[in-house]
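Certain chains of the assembly are absent from this excerpt, and the rest are unmoved.
Per-chain residue numbering starts at 1, and chain names A and B are given in the order in which the chains are listed.
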Amino acid sequence: MILTLNGKQESIEKPVTLDALVTAKGLCPDKIVVEHNFSIISKEDWSKVTLKDQDMIEIISFVGGG
Amino acid sequence: MEDLLTLGGRSIKSRLLIGTGKFASYPLMKKALEAAQSDIVTVALRRVDTGSKADNILEYIPKSCVLMANTSGARNADEAVRIARLAKASGSGNWIKIEVVQDNKYLLPDNLETLKAVEILAKEGFIVLPYMSPDLSMARRMQDAGAAAVMPLGSPIGSNRGVKTRELVEILVREIKVPVIVDAGLGSPSDACECLEMGCAAVLVNTAIAIARDPVAMARAFKEAVSAGRTAYLAGLASSGSVASASSPLTGFLRDETR
């Protein structure tokens, strides 16, 4: 199945939860926000969301800015 | 009685807001923020680079600071709103600097899309500070739409050119009820001091501090200059004249007065 993660297409073999995706990507949960198909998913709900083909995920964090 | 800036329902002590872009490192930025003693610090949001192990910038910002995310990267109101909600979800609180830019050369704000974002986000309970092009009619609308302050540019972002829009900013100061905060273009402490002297409530500075040879010292300099400008504003600057006025007595001296 194909996901769009931060604007880039990625193919993964089998369905995973957001939780699993974040872990797989080696991201620190405390410093990121996750948007799934344009709706923001809070940390506690990551395990409840299983990704489907064509899903769009944005994973965002803070950087320096003025 | 202490002179405090009431903004977003808080009483703010420092009239110097700092941006966190362009610093050579987070530890250096941290030292500069501590030197500036700012109460409000801006940050941006970006997609994580899943490869990198970059530090979390938030760990380098004093806990006492109000975090204000900006919507940089947004090209219209919808994107700005979306970024604002992401920022809030990330736990940075509900202060947001609206920055909607179409033009990548001068990075000038889009007042109309900015206004739309202000209307939506103020309703959602955000404390909204729009970065805008200095224009009285649009500033009034931002104010009426619930903006906590208006942030006209002094000159293009990062240009360090100073308050080139003084003529228009002064009018905002006289006519707008919410705080007027000059954002962008201030290149030196004297620029910031000048803004406070003319009655601006505060200034937001980033580039001039971040790319100074010694950002920590420069942060201290801006802190002092902002304080000086505010003190001068409250102390009542004397007006200027076109001829001289002696500071020493001009009475006859060492001459025979009968002459």
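Here is the rule we go by: a contact is a pair of C-beta atoms (placed from the backbone, for glycine too) under 8 Å apart; a residue touches a chain by one contact, two chains touch by 3 or more.
What you see is a predicted model, and the numbers here were worked out from it, not measured in a lab.
Formula of protein chain copies in the complete complex, based on this structure file: A x4, B x4.
Methods note: only the chains that are shown with their structure count from here on.
Against chain A, in their complex, chain B makes its touches with residues 19-23, 26, 29, 42-48, 50, 53, 56-58, 69-70, 72, 82, 85-87, 89-90, 92, 157-158, 184, 204, 206-207. Residues 5-7, 25-28, 30-33, 35, 38, 40, 42, 58-66 of chain A are the ones touching chain B in the complex.
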